[in-house]
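Worksheet for the structure shown next.
Only one protein chain is missing from this complex, and each of the others stays in its spot.
Right after this comes chain A.
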Amino acid sequence: MANPSAVCNGHLHHHHQKQNNLLKSGIYKKNGITKGMKKNGTSNGTLYKKTSIEQFEQAPMYVAVLTFLGFGVGTIFGYLRDFMRAWGLEKRNIAEEREQQKDFVPLYQDFENFYTRNLYMRIRDNWNRPICSVPGPQFDLMERVTDDYNWTFRFTGRTIKNVINMGSYNYLGFAETDVNALKTVTRELQKYGTGICSTRQEMGTLDKHVELETLVATFLGVEDAMVFGMGFATNSMNIPALVGKGCLILSDELNHTSLVLGARLSGATIRIFKHNNMQSLEKLLRDAVIYGQPRSRRAWRKIIILVEGIYSMEGSIVRLPEIVSLKKKYKAYLYLDEAHSIGAVGATGRGVVEYFGMSPDDVDVLMGTFTKSFGAAGGYIAGKKDLVDFLRTHSHSAVYATSMCPPVAEQIIRAMKCLMGLDGTTQGLQRVRQLGKNTRYFRRRLHEMGFIIYGNDDSPVVPLLLYMPGKIGAFARRMLEKNIGVVVVGFPATPITESRARFCVSAAHTREMLDTVLNALDELGDFLHLKYSRYSKASHPELYEENRLEFED
């Protein structure tokens, strides 16, 4: 059943009359703009072949007030501690300037360092936890304790076994150690070894790379593809090859650091549009076409739109049909980063292009990584043959970076063959379907319990909002006590008031594992008071009664 606060593509779903009042009075955020009811015209109704529900509910006002209160207290104590450190009343553990440099411009006085010293250090034990097994649906953690409040850690030597893994990007469950599954990988390891010791342009192109590239191109339905050794480097090293000075980059507000770094390295002009907001993007495109470059008023050499398939902090899916129609209208290029969406969405796991039922020719540059759904490492860029041939000669990664090592390439080949069904089994399709089922089940149960969840109902990335800084540490620690490993994120990866816990659902999770996690979340949600949602089943059970008698006069 759809959540009553859902607005799908401008069509409001009315289930009961009573829910109208909820919708009218509720203020929720969509696309970064706070709005009550939103009705698009019929123009978008024909672009989307199916409705998808995306919501970004806002918490009640008191939550924001209390969050700021928490940060205020933390800041006051931060200043107190800094004062004590400056006057020698307390030992200094963090990096600081030497005595001789005290008269220079200070290195460590901006807010980020203040925040790191005084707030991050207190809850630092929730990050960078070393694991000592394959990051499958369950994994083993090394137990570590701290004697001086997270400044230093020491390992006790014990391992915490079979912790349920809700943080790894293992969407299709290909991170496995089953000997039968890894037979071909072991064979390639014995044949080629591990090192390439060269770049793509010198002597680092193996037959494995060619095989992998043709397979990727077939998988995505494009003409050609090129693979690189590292996913981050794929973005940051190839965008400078594609655009330069005199070009315009229109990048989404919440793009990943690799895209931002690549855009800045290229030297092109960067303009930012609001997250997934097509009106903002259209306005920028119109201004770009009408006014041209800033001083000379010449036309831009190239206009390129940088978006991601699934945004990993929000769980939202890009509005691809609208972007493609905009790009065709204003003659711009589209660069789609499918790091989280390849393998994870779509009926057969081919990403957002398939999810929206579009043709891969609509997107000019298809980029993705093999780290998330394929259990390997590296990235690819796919598209027209001319584009990929150009990148083979002009990309920094091809010229300077070592190419992908053969066992990793073989792992990707076996995973992709499994997905496409070329290994003779339907295991790939089963995995995609299982991921879809797990995602929907997990999200539905979390909604019913009353948590605030961001993002699209089909995205396997599930951010659960925590808001207050004290709860970040408490949540992660208590979940670990219950043998569940989660990833929590706060400032600066998210806005300062919206810290969250991010769950990554995997096809390898069984229903029992998800139920364990959900029960633990239920308990913890009650104890920590995290169930802020005002539109869920938990807060308005009378609206969801299906067997209520209605008498009509």
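Operating definition for what follows: a residue touches a chain if its C-beta (ideal position, glycine included) is under 8 Å from a C-beta of that chain, and two chains touch if they have at least 3 such contacts; residues count from 1.
In this text, contacts and distances are computed from a predicted model.
> Please identify the absent chain by the protein name in its UniProt record; candidates are "U6 snRNA-associated Sm-like protein LSm6", "Serine palmitoyltransferase small subunit B", "Myotubularin-related protein 9" or "V-type proton ATPase subunit D".
For the chain missing from the view, the UniProt record says "Serine palmitoyltransferase small subunit B".
> Can you tell me which of A:383, A:450 or A:469 touches the chain that was removed from the display?
That would be A:469, which touches the missing chain.
> Looking at A:77, A:155 or A:400, which residue reaches the missing chain?
Per the contact definition at the top, the residue touching the missing chain is A:77.
> Which chain A residues would touch the chain omitted from the figure, given the whole complex?
On the chain A side, contact with the omitted chain comes from 66, 69-71, 73-74, 77, 80, 119, 122-123, 149, 468-471, 473-474, 527-529.
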